[in-house]
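Here the complex is missing one protein chain, while the rest keep their positions.
On to chain A.
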Amino acid sequence: MSEAALRVEDFSFRYRDTKRYAVRHLSFEVPQGGFLCVVGPNGSGKSTLCNALVGLIPHHFTGKLHGTVSVFGSDVSKKTIADLSTDIGFVFQNPFNQLSYTANTVAEELAYGLCNRGVPRDEMVVRVEAIAHTLRLDGLLERNPLELSGGQVQRVALGSTLILNPKILVLDECTTQLDPLGSEEIFDIVRALNEDGMTVVMVDHDMERVARCADTVLALRDGNQVALGTPREVFGMAGLEEQGVDIPDFVRVTRALSASGLADGDIELTEGPTIERVREAMGR
């Protein structure tokens, strides 16, 4: 059995000068190439978990910590954030805060992490062009990143992380400030990367998207782990909405059909099968 990309064991954390634990007793694993979506209402500990996965907890945010978080078997508390960044990339919510503010062009911004690693310029140019092509930034390379739209800046931020070739990508609500099109664009890129073998951990509020793409869903509430499993297992759980965790509309529809006796069987997570169920119900 291959080593887990991420392993979280009985992890609890309380920020310094606060009384409440932001997360409590979290335990899960993400296999290499896995796609974990973290869901839950605001204040449920999703960002705290992301910060812990990339080592910002305990190196940047201090406080009371129990349990361990390991990346490819190494305890994050025993490595520096900079060292961890070779394995794990992090994309935040606000795209403009992910710019280095040292670059006058998108190309320089994309190359920023490579400069910090002492990568020779010739290699940088090749990698910048490649990542720009992947993220459809080719035409923007000479533009000032501060003059781009939110969606474009988020693609630049994603590019400046991906150019470092991380094995794991953590995205903390990175599409919330984007319009639906820009959001889908980012998500398509992330899904393609996952299909190519990259391990992805993503915090997202779009439950339809989570159900469609995640192979594991972790639901949090008030810092506690309320559900962990495949999308079907998690969204099929009774009482999840009562715990403040949203579920896909397709689950609601198929549940309602079943409850009314208009359809049989399990819940549906995606659009196509749900429409089929509705058609069947209308034919009865």
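FYI, a contact is a pair of C-beta atoms (placed from the backbone, for glycine too) under 8 Å apart; a residue touches a chain by one contact, two chains touch by 3 or more; residues count from 1.
Keep this in mind: contacts and distances are computed from a predicted model.
This complex has a chain not shown, and the name its UniProt record holds, of "FtsX-like permease family protein", "ATP-binding cassette domain-containing protein", "C4-dicarboxylate transport transcriptional regulatory protein DctR" or "Energy-coupling factor transporter transmembrane protein EcfT", is "Energy-coupling factor transporter transmembrane protein EcfT".
Of the listed positions A:Thr48, A:Ser160 or A:Thr254, the one in contact with the omitted chain in the full complex is A:Ser160.
Residue A:Leu114 is the one among A:Ala52, A:Leu114, A:Leu178 or A:Val201 that touches the chain missing from this view.
For chain A, the residues in touch with the chain missing from this view are 54, 56, 59-60, 80-83, 85-86, 89-90, 92, 94, 96-104, 107-108, 111-121, 124-125, 128, 142, 146, 160-161, 164.
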